[in-house]
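The complex is shown incomplete by one protein chain, all other protein chains being positioned as in the whole.
Order as written gives the chain letters A and B; numbering starts at 1 within each chain.
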Amino acid sequence: MSMEIAIPQPVERENYLNKEYGVWSWLLTTDHKRIALLYLISITFFFFIGGFFALLIRLELLTPAGDLVQADTYNKLFTMHGMVMVFFFLIPSIPAVLGNFLVPMMIGAKDLAFPRINLLSWYLYIIGGVMMLHCMLTGGVDTGWTFYAPFSTNYSNTKIVEAGLAIFVAGFSSILTGLNFVVTIHRMRAPGLTWSRLPLFIWAHYATSIIQLLGTPVIAVTIVLVACERALHLGIFDPRLGGDPLLFQHLFWFYSHPAVYIMILPSMGVVTEIIACFSRKRIFGYSFVAFSSIAIAVFGFLVWAHHMFVAGMSVYAALVFSLLSYAVAVPSAIKVFNWTATLYKGSIHYDAPMLYAFGFLGLFTMGGLTGLFLAALGIDVHVTDTYFVVAHFHYIMVGGAVMGYLGGMHFWWPKISGRLYPEGWARLAALIVFIGFNLTFFPQFLLGYMGMPRRYYDYSHMPEFQVLNVLSTAGATVLGVGYLLPMVYFLWSMRYGKPASDNPWNAAGLEWKTASPPPTFNFDEEPVVTWEAYNYEELDAPHSEEVPVAR
Amino acid sequence: MSGHSTSSPLKTYFVIWAALLAGTYVTYKVAFIDLHPFNAAIALTIASIKATLVALYFMHIKGASEKLTKMVVISALFFLLLLLGLTMTDYATRLWS
Partner (left out) sequence: MPDSTVVSLQHEEQHCPELLHHFADPQQQRDASSLGMWVFLATEVMFFGGLFCAYLIYRLKFFADFGAASKSIDATLGATNTAVLICSSLTVVVAVWAAQTARRTLLIGMLAVTMLLGFVFLGIKAVEYKDKFEEHHVPGASFSFDRVPIPGHPDQYANPQHAQLFFSLYFVMTGLHALHMVVGLGIFSWLLYAARKGRFTPEWHTPVEIGGLYWHFVDIIWIYLFPLLYLIDRHP
């Protein structure tokens, strides 16, 4: 089905944005698209909170002495940075915003299976977020986002129970989102849309949902145990009673390792869609990419103790987990090969979403490879708890997940808002983000390898590390500018951007076959799918934004 | 899970109910006999049989036309066993060296 030039329309069509006005029509909505926007606003807010803490961390580390904040305060800074970024930004980000918006549309459904549960999920997120904000404003937590026992259960004086409960509530939000996606994808696909015709974005979100469903409850019960231990003296991890602090770590990481796959899988799904569209080619090795998503979800549950290699666990068990950690890299590598093969002999277009996808490819690969360094027991002993680890996970979470998120926001912005963002500014922002990111985090690999410990506010016994720290802080500032720019021009485009046609990218996918922005029930008629995914051989190249579209 | 109702599903329910109560009674009684180390194995085996009966007959997995429900149950059990089993690799081998 080839795209026609959009017919000039004198009157603005009814869509999900203008169907109803008023605060209550938003706060009581069950429309998955409006809920996605509610999430967008909320997670952006928390992104800046987390970013603010990051800024303070990097400011402190400009000089070797601990001269900006006190040690306890610094502990709180990196703890709150981690907790906010992990639980209130990264884990919801793509699934709750892009997933909520697109999953029903991509499968030709009118909404998710449980729209009211979807709204409940957002309210739970907000309640958790408010609890976390209150916790931060009244003293915060200083245990690290990993809140290890027995410090968290017995010795810390900070507001651990409150933070834990905030995360518990937010975790419930995550579980409900996953539940909604799984049931929707199983039960509400349009006629003719078999599993092998699904966009890989859907496969990625399905895999993500499996992790959310099976992993989150374990950290939920761990938080309950920590809260019980602190508040009710029901010591489970207390060494004085014969309890084992390592049991906490097992239970904590059983979720928190798969959690990192919750953060990266949706991003991979986004990147797959973008690379296919801007190479004008079907993804190479569709089945491999689909099954790799599931494999990542399953294998991701097998490797958690690689976070505990130096904590006192059995060496023999460590061997097993090290081996499994190598295995989990394989499906991710398969995906990287498939994306690269898709680019080969493709007709590449360098629009902003594609720039983010390229950034993802390089940075995720680097992050992933350094993960293999960490999976090796010998190297891990050397670099555990140093900046090497910090750099590794930021390459994946920021260089990978956040880049994918930004790429996806740009790619689907015309669909979500009905407006085109300014392409020039977007490409500039992508470049600034890429440069800022590498400047921030590459020095951290070097710092870590040379021995700078993480979570230290004072490195005055290693003053030679200052140069790299200064570079890192400078990079963080550049990165911050790169993140602010899209905020500005996305908002600008909502009022002044060119109206978008149904399919400005000439992309494949059911979401592009309806208006931008879509009507409340997504499609005027239920689609019947008779074509394979990524049928780019039947679609023209994307138009530039000079295509005339009447206001 | 709509009606695969035979002429009297009630009869099946009562039979299962009786089996569950019998299993409970046996578990309780056997616990007071010293069969160490088999006490735990017997108790857990009977418990698993009871759980399976509840799942198959009361929760209507048996007779459910779709494999999806069974897949969900099997996945949950699989990941639970993963949690228990892989954690045990640490505890079981800590004192080896």
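Everything below uses one rule, namely that a contact is a pair of C-beta atoms (placed from the backbone, for glycine too) under 8 Å apart; a residue touches a chain by one contact, two chains touch by 3 or more.
Everything numeric in this text was worked out from a predicted model, so none of it was measured.
J.: Give the labels of the shown chains that the missing chain contacts, considering the complete complex.
T.: The chain that is not shown touches these displayed chains: A, B.
J.: Can you work out which residue in A:221, A:369 or A:467 touches the chain that's missing from view?
T.: Checking each option in A:221, A:369 or A:467, the one touching the absent chain turns out to be A:221.
J.: Using the document's definition of touch, tell me which of A:323, A:467, A:528 or A:541 contacts the absent chain.
T.: A:528
J.: With the missing chain put back, one of A:115, A:285, A:451 or A:519 would touch it. Which one?
T.: The one listed residue touching the chain not shown is A:115.
J.: Which residue from A:55, A:69 or A:188 sits in contact with the chain not drawn here?
T.: With A:55, A:69 or A:188 as choices, the missing chain is touched by A:188.
J.: Mind listing the subunit B residues that contact the chain we can't see here?
T.: Residues of subunit B in contact with the hidden chain: 1-3, 5, 9-10, 13-14, 17, 20-21, 24-25, 27-28, 31-34, 36, 39-40, 43-44, 46-47, 50-51, 54-55, 57-59, 66, 68-69, 72-73, 75-77, 79-80, 83-84, 87-88, 91.
J.: I need the residue numbers on subunit A that touch the omitted chain, in ascending order.
T.: 109-115, 175, 179, 182-184, 186-189, 191-192, 213-218, 220-222, 224-225, 228-229, 232-236, 240-244, 247, 250-251, 254, 521, 525-526, 528
Please note the rule applied: only the chains that are shown with their structure count from here on.
J.: With chain centres defined as C-alpha means, what is the inter-centre distance between subunit A and subunit B in Å?
T.: Roughly 38 Å separates the two chain centres.
J.: Which of the residues in subunit B come into contact with subunit A in the complex?
T.: Those residues of subunit B that touch subunit A are 68, 75-76, 79, 82-83, 86-87, 89-94, 96-97.
J.: Could you pull out which subunit A residues touch subunit B in their complex?
T.: Touching subunit B: residues 186, 210, 214, 218, 246-247, 250, 254, 301-302, 304-305, 313-317, 320-321 of subunit A.
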